[in-house]
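Every protein chain but one is kept in place in this view of the complex.
A and B are the chain letters, set down in written order, and residue numbers restart from 1 in every chain.
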Amino acid sequence: MHTIAEAQRSAVFPEVNYLSARHTVASWLFTVDHKRIAMLYLVTISIMFALGGSFAALIRLELLTPAGDLLDSDTYNKVFTLHGVIMIFFFLIPSVPATIGNFLIPLMIGCKDLAFPRINLLSYYLYLLGATFAIIVLVRGGVDTGWTFYTPYSSTYAQTEVFYATMAAFAAGFSSILTGLNFIVTIHKMRAPGMSWFRMPLFVWAHYATSLIQILGTPVVAITLVLLATERIWGVGIFNPNIGGDPVLFQHLFWFYSHPAVYVMILPGMGVISEVITCFSRKRIFGYTFVAFSSLAIAVIGFLVWGHHMYVSGQSVFAGIVFSFITFLVAVPSAIKVFNWTATLYKGEITFEAPMIYAFGFMGLFLVGGLTGILLGSMGADVHFHDTYFVVAHFHYVMVGGMVMAFMCGLHFWWPKMTGRMYNETLGQISGILVFVGFNLTFMPQFLVGYLGMPRRYHVYSEEWQMLNVMSTLGATILGLGYILPAIYFPWSLFKGAPAGDNPWDAKGLEWETTSPPPTFNFDEENMPVVTEEAYAYVIERNTLGAR
Amino acid sequence: MSDTTATHDDNGHDHHIVSVKAYGMVISALFFLMFLTVFMAFVDLGSLNPFIALAIAVSKAVLIVLIFMNVWFSTRLTQIFVAGGFFWLLILFGMIIIDFVSRAMVTNPQAWE
Partner (left out) sequence: MAHASDSLVAHHFEDIDQQNESAVLGMWLFLAQEILFFGGLFAAYFVYRVKYPDAWAAASSELDIYLGGFNTVVLLVSSFTMAVSVNAAQTGKQQRLMMGMLVTLALGLTFVVVKFFEYKAKWDHGMIPGSGFVYHSTTGDYFAGVNPDQIQLFFCLYFVMTGMHALHMIIGAGLLLWLLALGYNGHFGPHRFMKVELFGFYWHFVDIVWVFLFPMLYLIDRSWMLQG
């Protein structure tokens, strides 16, 4: 911990920064500064996360007992659907890219703003429009199709607000497309002198790969939702089996985006972990190029595996075999990343600050999530596991254990840079441990109960499964506490936190060379950064690895 | 491509300006291809019909992309992204069609032979 104390002793809060530039409400709502837009996103997605989390709390409460005593069946359907829609479209997909990525990419590659600042603002308002539609769904009585909107239930039979739900996802989708477009152009065209592709932080590589998915995948689900919405309005449509339409086609078009989208929900998190692991083990990343290209490989191969969601939906067996095989392939680049992080830790000078605790949590939980994904990707095993709690546990291990852990990890790591203030380190460490313990207690029992055959999306279950469900609800309570803590000490630090100084972690990277918080145009404009060394040029003080 | 000129504007930057004459040649070719596709629609070649229509449409699209949209004269980066966009379309079509054409194999095992 020596570094924190040293750096902070003389830290003062900079007078000129993007937060103090102007104070009016309009200067926030109409800002084109990527840092302010990132903060707008951060506030909004935190609200959506709390909303989605409260639905999760309702689900866990209901599942405490085998009988349906808290919610009736229809309400339960709406609660888990809203939990899914809000968490996926309004939290997980924008989480790291739109907040931390938006804030850091220009800083990391050394430019004054994203290439299209006004499009960045537009993307925020599209997100807000989508969130408004989601609230409209909520107020008008909810939607009960599940977040996947499968036809023909969603197009013909559902009596709930499917139309507004599709519009919500549609608007959020275009917000995500515009963010991705901005990132790719910025990374291609705005890098500082000397910032070659292989000197970029791996966080930027991960966001490049993410943006490719956002641009190439999202429009397909957008048009699919338009088709679904017209089918609901018109009464007939192209997924309607009564006129020869094929509902499975909807699943194809839906998963063409929504499977790659799970990589949108994990790749940026992997980028965060690469930054944090190197900083707190004071070592270069092991195998930089492998980690960089594995991001691209995940993005590309991720487009070829969507059929593994459809093994039991009437898809042909031959297609299932093809999709299953490619699914195993995508495990390779994911494993490369985990191996390389582990190798980076080896003989590093590891310290356990709050971000690092979250990063360790990520590595363990993502590993479990990834390995169980291989079970689910095998065509035969999936017949048994399909639509059980095993699936629920698997994707929560990747989404929550992976992405939410990484989001919290990145938020703790860059909070000093974003706000200029330090949070309470002890509380941060406690929160990281609570989340890890609570998470495992919540979802590990779900693997077991799913393996035993408990189906997902039912609120009434056999009594023999109650013990495991009680454990799960207990874990969810601890998990909730772990999330509530940061919701207290982060805002508190804004007012009472000690000034962070430019580089509280003694980390490498251009973002640490400017003030915390940075000025409006990120750097001293007379002295824009020039890059002369590769990323992660950490030097271990303890001389165990020999002189570098 | 001799009908196009690469001019320097006053800032000294290269910006390829395609001449009106080149555009004229492209529009003539497009009209020819349009009449060809209408003509071919009336010739019955059985299952080849859709493929011929598609092939002609693809050549029209290629002409428009390369000349009207300046991709022929663009940077390699732009060309890669253009190609990438169309390639992703093939992934979408290809993987979906695999499912639909191979379903018959399960309901009708003889189709495997």
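Everything below uses one rule, namely that contacts are C-beta pairs under 8 Å (C-beta built on N, C-alpha and C of every residue); 3 or more make two chains touch, one makes a residue touch a chain.
Here the structure is a predicted model, which is why all the values come from computation and not from measurement.
Contacts of the undisplayed chain with the visible chains, over the whole complex, involve A, B. Touching the chain that is not shown, out of A:45, A:79, A:181 or A:485: A:181 (per the contact rule at the top).
Across the entire complex, the residue among A:201, A:217, A:320 or A:420 in touch with the chain not shown is A:217. Although one chain is not drawn, its touching partners on chain A can still be listed: residues 111-113, 115-117, 119, 177, 180-182, 184-186, 188-190, 215-220, 222-224, 226-227, 230-231, 234-238, 240, 242-246, 249, 252-253, 256, 521. Although one chain is not displayed, its contacts with chain B can still be listed: residues 9-11, 13, 15, 17-20, 23-24, 26-27, 30-31, 34, 37-38, 41-44, 49-50, 53-54, 56-57, 60-61, 64-65, 67-70, 74-75, 77-78, 81-82, 84-86, 88-89, 92-93, 96-97, 100-101.
By definition in this document, only the chains that are shown with their structure count from here on.
Averaging Cα coordinates per chain places chain A and chain B 37 Å apart. Across the complex, chain A is touched by residues 77, 84-85, 88, 91-92, 95-96, 98-100, 102-103, 105-106 of chain B. Residue ranges on chain A touching chain B, taken from their complex, read 188, 216, 220, 246, 248-249, 252-253, 256, 303-304, 306-307, 315-319, 322-323.
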